[in-house]
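First comes the structure, then the notes that go with it.
Omission of a single protein chain aside, the complex is shown with its protein chains in their original locations.
Chain nomenclature is as follows: A and B, assigned in order of appearance, with residue numbering initiated at 1 for each chain independently.
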Amino acid sequence: MTVDNADDSSRDERAGTSSGPTLPILNQPSSRRTALKAAGAALGLAAFGKAVSPLWSIPENVSVDEFLQQHYKELTDDEKRRVFERLEAETQRQYGKDVTISDPPPIPGVRFGYAINLSKCNGNGACMEACNQENNHHRGVDQSYIRVLEMTKGSMDMEHGTTSYDHSVPQEDKFYMPVQCQQCENPPCVTACPVEATWREDDGIVVVDYNWCIGCRYCEAACPYHARRFNWEPPEIPADEVNPDQGYLSNRIRPQGTMEKCHFCLHRTREGRLPACLEACPTGARLFGDLNDPDSDINWVLQNKRVFVLKEELGTQPNFFYFFD
Amino acid sequence: MPSMTAQKQTSLASPDAIRSYPRFLWWGLGEATNGGLGFYVWMFVLTAISLVGANAWAHQVAEGMIVTNMTDHVSWGLYIANFTFCVGLAAGGVMMVIPAYLYDDEEMHKVVIIGEAVAIAAIVMSTLSVVVDLGRPDRFWHLIPLIGRVNWPVSMLTWDVIVLNGYLLINLHIVGYLLYMRYLGRKPNPKWYVPFVFLSIIWAISIHTVTAFLYCGLGGRPFWNTALLAPRFLASAFVSGPAFIILVMRILRLTTGYAAPPGPARTLIQIIRVAMTINLVMLASEIFTLFYTGGAHGASAQYLYFGSHGHYGLVPWIWTATAFNLVGTALFFMPAALERGSIRIAACLLCIAGIWIEKGMGLIIPGFIPSTLHEIVEYSPSLVEWKVTAGIWAFGFLLLTVLLKLIATVFTGDYEAGPIRGPSSGQ
Partner (left out) sequence: MSGAAMQRAHSAPGSTTEPAPARDREVELPARSADSREKFTVSIRRPSGPPRVATGLTDLQGNAVTAACSTCHTTRPPDHENRRATDLDDFHSGMSFSHGTVSCLACHDERNYDALKLADGRRLAFTDVMTLCGQCHGPQMNAYNHGAHGGMTGYWDLSRGPRVKNNCIDCHDPHAPQFPKMQPTFKPRDRFLDHTRTEH
């Protein structure tokens, strides 16, 4: 800093203030300083426009309708239909595939539960692959809502687990624990969301309105189960691999910059079908059903097996259970 | 540009014609863009860095946050780390307000507006840090009450948005009102700003408490899930804020001749001595609990201080912070720190840098490492993240320079020689 100059200018200003503050630009519209300032401001604005020019690509990708779209819960049935049509058209344009976006509501009286038999799971990862395909995940990073931990027998401490094992399974001294969204009764992610873009539905499934999420990732920090995924870039999926059976709150192709998570394949399960990961499991370790039905398989497991939930001490009350034979 | 300095500004307007707020703003704009060569160079450099940051951010928005080094494992990075520090800086400004208004410290009264200006710039920086962290900034309106759909009062982030904007408005009002009255040559009416000053004291505590609650309310992150976090945030804010203000006052004295009396800086240093000691005691207590108990709860601390499973990414950061904080504190306790001089400046710089690391790279990042499934994915900011963060700081400094320039112009001795009495003496 050149101190003297700064002082000079302040003094100049002060000299003019003896009879009240001055209006330098108004009073001297033709002064060189004012002209230079105006030029500087214009140059600055131009430079700013140039600097943020990559933003001009946004209007190409975000239509006015999308920008103004209201929260899912505020949309009328008619508005929803128009939104789904718009999304179907966008998917056709961007991914070259005709898809159908549906929005099955929760089945009244049903509360979904999932259980995994850890004595059966051998960590082969077929569930992750099925999830990737069913849910239109980014192929570039082989995204999936499931992570399978290889754990050391004799310890439930995940500190002794790893997801990056790459050998034939199962290993003698290991057991395998898939982790995905636990669909908590008391979900910390829903509490965290500042804009109510994620909420728990009546059947216990925690969903995300991908068109309302602002992408702050607070839910991802809040989730104790590493269940949430962020779309760091637009998902790449070849047209012939796009699953055309899509749900608005589930497996439709998610936009860049938003959060997503396991939704128990609600576009399938709310139609009565089993989740994709369960059908894919070659070991038959997975079990899905209605917790409100006393005769359901899942309730038989809860009553007859020794069942635990992950991180029970956090009070999240998962609807996802683990058991051993 | 030097020739511009030579241009004499003369006043032709009658006092009546200028008594309006738009004209005050216009005057402020003119005043804020007048200066010597050094001033223009400084502003030019800040503008350039801000533009680099804006450009990096625009690329991030267009191409996706893949251009950052954040991942699903470490989902918050440099932006949120910087956000946390800036909120502390803003809250720290209140440490001038409390002595001035609660303890009627006359000398502090004369310079308290500097603390408020720092608070304004810091709040703007923290808000920008959150905005650049959003995956969908185009949906920012979802956060606006009534138009959007805010998860209030449950979400701590909603609280944070509300309290940060509230604090910004309060300080803008106080600073704007005092400057305006001063500009008009009128005595500020305490009714119009003193209640806001007291509100700002409570509010300053609240912004940093809420920011701490943002993290410590997450049961799934044991490293953050400690009741000590909010007190620690406040204690460290009452070091970084005053230390920053001391530096600002030094720069002001060097560049504008706006010399504060020696009292306020001494008061601030006494505050820093106490706050930093409390901060270090709480930090030590935290570290004891984490390491003595051990287990999974100490996993992040283990990674942070000593590395874990062959990963050592944050070890240099935290030991640098520890060294800076300890040396800085020792310097603050030297009698020489009470006098103007290099020891005081060094102490301020060390503590600011130490706390920046401790609250950012040393707190936000290790909260994610190991992940909730105990996987270790390391994080170091990408070039884009550094550019954006530098841009935010440059913009903050730009704003601060403008505010301080106006303050210095209206509140310097020359100005006071006029027919106007300052607000400070009006109390």
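In this text, contacts are C-beta pairs under 8 Å (C-beta built on N, C-alpha and C of every residue); 3 or more make two chains touch, one makes a residue touch a chain.
Just so we're clear, the structure is a prediction, and the values are computed from it rather than from any experiment.
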item: Among A:Pro59, A:Pro105, A:Pro282 or A:Gly315, residue touching the chain not depicted; value: A:Pro282
item: Sole contact to the chain not displayed, among A:Ala51, A:Val83 or A:Met128; value: A:Met128
item: Touch with the omitted chain, as defined above, among A:Arg86, A:Arg200 or A:Lys305; value: A:Lys305
item: For chain B, residues in touch with the removed chain; value: 69, 71-73, 309-311, 375-379
item: Residues from chain A at the interface with the omitted partner, ascending; value: 107, 110, 115, 117, 120, 122-126, 128-129, 132, 141-144, 147, 159-170, 269, 271-274, 278-279, 281-284, 287-290, 293, 295-298, 300-301, 304-305, 323, 325
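Just so we're on the same page, only the chains that are shown with their structure count from here on.
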item: Computed distance of Cα centres, chain B from chain A, in Å; value: 31
item: Chain B-touching residues of chain A, taken from the complex the two chains share; value: 1-28, 31-33, 36-37, 40, 44, 47-48, 50-55, 57-58, 62, 67, 71, 74, 147, 149, 157-159, 161-164, 179, 188, 191-197, 212-218, 220-226, 228-234, 255-259, 311, 314-316
item: Residues of chain B defined as touching chain A within the complex; value: 1-5, 7-15, 18, 23, 26-27, 29-31, 33-39, 41-42, 47, 51-52, 54-55, 57-59, 61-66, 68, 70-73, 75-76, 130, 133-140, 142-143, 148-151, 154-158, 161, 183, 185, 214-215, 218-221, 251, 254-257, 296, 299, 367-368, 370-375, 408-409, 412, 414-415, 418
